[in-house]
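All protein chains but one are shown at their positions in the complex.
On to chain A.
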């Protein structure tokens, strides 16, 4: 916890550097690719290649998040999650699956998963989701006011102020900003926005989300010098205080 707080305040954008996750995936090549990519993003990962050993490792060690494939030898992914939950282990779980349809997502989340990503996926998407999940573990969710720089969002009165001046947002724009600010300093992908703000899980095919975000950006940045909401190329969006920090995905 100390390290995370420290990271958040140091402003380098590498706030997930001490995150440790477990990858349960039977495809060794895919697992090796994930380990390497996570290492480059500053995340330490362990690997288990079947359901039983994944269950064992997740029970014995403390991880910030688990990435579990649905179809695994010896014990399938969903049953690993159910068993973990039955043992009182509530480490956030992201389910990876080639079964990407709506109903599979529902069964996955019902089994106790926290997020669901259909294969094939973009690594940036996975990374963004893991970061949000890993943070969820310790973040104070009951904050009634979110602050990023001079931007202030009051969840009770549904008001947004910047430099003390009230900004008028549509209800959906408010929810969009709320979600971005809740995950301030972290990359939020377009699909994550569609899921969490609109509660839709399909691929909208076009850049609908981008248009919403640029509208929101116009409202919160117009007439102000300092940009807050930045586009992270190839990944999504991030709201952050520091003007010159680059998105990780660009590194």
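We adopt the following convention: a residue touches a chain if its C-beta (ideal position, glycine included) is under 8 Å from a C-beta of that chain, and two chains touch if they have at least 3 such contacts; residues count from 1.
Convention: contacts and distances are computed from a predicted model.
Engineer: For the chain that's not shown, choose its UniProt protein name out of "L-lactate dehydrogenase complex protein LldF", "Oxidoreductase subunit beta", "ABC transporter permease subunit" or "histidine kinase".
Structural biologist: "histidine kinase"
Engineer: Check the options A:118, A:134, A:185 or A:236 and report the residue that touches the missing chain.
Structural biologist: A:118
Engineer: Please identify which residue in A:61, A:79 or A:207 touches the non-displayed chain.
Structural biologist: Here the residue in touch with the unshown chain is A:207.
Engineer: In the full complex, which bits of chain A touch the chain not displayed? Write them out.
Structural biologist: 100-103, 106, 118, 120, 122, 172, 198, 200-208, 211-212, 215, 234
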